[in-house]
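Here's a structure for you.
Note that one protein chain of the assembly has been removed; the remaining protein chains are unaltered in position.
In order of appearance the chains are A and B, and numbering begins at 1 in each one.
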Amino acid sequence: MAKRVGMEVALAVAEAVGQCNIDMAAVYPITPQSHIGEHLSDLVADGKIDAEFVTVESEHSAISAIIGASGTGARVYTATSSQGLMLMHEILPIASAMRLPLVMGIANRAVSGPLNILNDHSDIMPQRDCGWISLFVENGQEAIDLSIQAFKIAEHKEVNLPVCVNIDGFQLTHMVEPVEFPDQELVDKFLPARVPFATLHPSKPVTMGAFSMADYFTEIMKAKDEALKNSKKTILAVWAEWAKMFGRTYKPVETYKAEGAEILLLTMGSMSETAELAIDELRAKGLAVGLVKLRLWRPFPFAEIKEVLLSAKKVLVTDRAVSFGGPGGPVCSEIKAALYNEKDRPTIYNCIIGLGGRDVTVADFASMIKKVAEEEANKNADTYEFWGVRE
Amino acid sequence: MTKKSGPAGWQEITTGCVVLRPGSASEYHTGSWRAQRPVWNNQKCIKCGICYVFCPEGCVAQSEDGYFKANLDYCKGCGICAHECWSRAIAMVEEG
Partner (left out) sequence: MNIVENFDLFAPRLINKKELLSSGHRACQGCGEVLAVRLMCKALGENTVIASATGCMEIISSMYPTTAWELPWIHVAFENAAAVASGVEAGLKALRRKGKIADRDIKVVGMAGDGGTMDIGMQALSGAMERGHNMLFVCFDNEAYMNTGIQRSSGTPMGASTTTAPAGKVSMGQKTWKKNMAEIMVAHNVPYVATACPSYPLDFIRKVEKAKKVKGPSYIHCFSVCPTGWRCPSDQAVSLGRLAVETGIFPLFEVENGKYKLSSEMPKKLTPIKNYFKSQGRYRHLGEDEINMIQGGVDREYRKLLNKVQCLAAWD
C-alpha cells in the first residue's frame, strides 16, 4: 500500500528521488533548497539509497559533475534555487545540447539584487531558452509525482533531455503536507533502468561535447529544438501511464471551473490553490470566471493553451517575474505569442504578482479579476501592472 | 583535402552531437599546411626513435627495416624531428 504521511515537501522530494534508484547526486546548499540536499545525503548516509553524493564546492560544479556522471550512464540528480540556478546558467544549454537526462529540483526563489530568499519565479525564467523540459508543481503530492516522472521523461529514448521540476520555495518546500509515496515496486515498474545512447567507457570510446563551427551549428540547434518539441508526446504518454498506475492525472494545462468562463485567470505553481479560492468566491457571486494552471512551461503547450483560452473574452495572466524593459511578464509574452494568429482572441491582461515572497491573498486575486472585468476590452491590453506596488 | 563524411541535414545530427568514430580526425589531412618536408638520410640514422617520440602529429612511424619515416598526409613540416635528431639524419626541404 502507498504510504500516506505528513511531511515537509522538501524532504518528500528527496524521499521521492530516493525511490528512483539514482546513482549519483551533487547538490550545493542554498535556501530554500537546502533541505532537499540535506535529506538526500541522509538517505545516502543511512544506506537507504546506493548512490554517490558529491559535496561539490558550488552549483556550477554541481551541474558540471552531474553532467560528467550522466555521461557515464549514471542516473543523476541535483537541486538548487535562485543564485545557484543563475550560477549554473552557463552549463544548462550545454546539458541539453549534449542530450543528457539530468533531473533537477528547483526550489524557486527570487534572484538578487537585492538579496531575497523568498519565493518568486525570477530564477527559472532566465533559463527559459536553455533547452530544458520545465515543469511546475502546485503541492507536495505533485512535487513527489513529478520528481519521479522527471527521470522517466528525461531518460526516454525519444527524449534524452534534462528536466527541471519547479517547486515554489518556502511556500511549498517548507510546508508540511499530507502526501502519499507510491509503492517502491510500482516505482521500479514505472521507472526501468536507464539505457544511455552512449557512455564514457573505454569499451567503446566516444567523444562528448565536440566543437562545432558554422557548418553544423544551425543543424545542431534545429535538432535540439525538435527534440524538445517532440518530448511533449512522451510527457503525455508518461502522464497517461502514471494516471493508470497511480490514479493521479497530469496535463500540460489544467483548468479549474474554466467551462463557460468569460474571464480566465492564469497561474503557475503553488499560488494556484489560493487562486482557486478566489474563483470559488467570484463564481458564487455569479461571475463567469475560471482558472487556468500552466504546468508545462517547456516545451510550451501551444495547442492546449489555445484550446482553453480561446473561448474566453479576457485572460488575466499572472507572472512571478519581470522581463525588465520588455513586454511585462515572461509568461504573458508567451501567451500573447500563442494567441496572436487567432482571429477571435481574448484580450490579455498581465499582473506581476508575488515578487520576492510578497503575499498574494484570495482577496488580491478577486480584486485583480474584478478590475479586469470592469475594464473595457482592449484598453489596457498592452500594459502590465505590478500588482499591489506602493506608489 | 577534407573528406566530408558528416551529417547532411539536421535529422542526421548524432544525438547530443556525440562523435562515435574514435580517431576520425584523421580524415582531415593536415599535410597541406606544410611548407617544408622532412627528408630522412638513413645512412646517418641510428634508429633511436627520437623523431617518432617528438612528432606532435604522431605521424612518424618505424618501417619494417627499422628506419623511420613521416606520413606526409599529416606532417605539418614543423621541423621538430630534424631539430631533435641526434645524428642529423633528417633535413627539412622546401616543398616544391
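Things to note:
Definition applied: a residue touches a chain if its C-beta (ideal position, glycine included) is under 8 Å from a C-beta of that chain, and two chains touch if they have at least 3 such contacts.
Worth saying up front: this structure is predicted, and the values here are computed from it rather than measured.
Considering the intact complex, the chain excluded from display touches A, B. From the set A:L40, A:L135, A:V206 or A:L294, the residue in touch with the chain omitted from the display is A:V206, counting the whole complex. Here the missing chain is touched by one residue of B:C45, B:C59 or B:A89, and it is B:C59. Considering the whole complex, the residue from A:V76, A:M104, A:L118 or A:V289 that touches the absent chain is A:V76.
Among A:P29, A:G68 or A:P327, only A:G68 touches the chain that is left out of the view.
Although one chain is not shown, part of chain B still touches it, namely residues 5-7, 14, 17, 19, 21-30, 33, 48-50, 52-59, 71, 73-74, 76-80, 82-84, 86, 92. Remark: the residues of chain A touching the chain excluded from display are 23-24, 26, 50-52, 54-58, 60-62, 64-74, 76, 90-91, 94, 98, 193, 199-213, 216, 220.
To be clear about the criterion, only the chains that are shown with their structure count from here on.
The mean-CA centres of chain A and chain B are about 51 angstrom from one another, to the nearest whole unit. Residue ranges of chain A in contact with chain B, taken from their complex: 97-100, 160, 197-198, 205-210, 212, 215-216, 218-220, 222-223, 226.
Against chain A, the residues of chain B that register as touching in their complex are 6-7, 9-11, 13, 15-20, 22.
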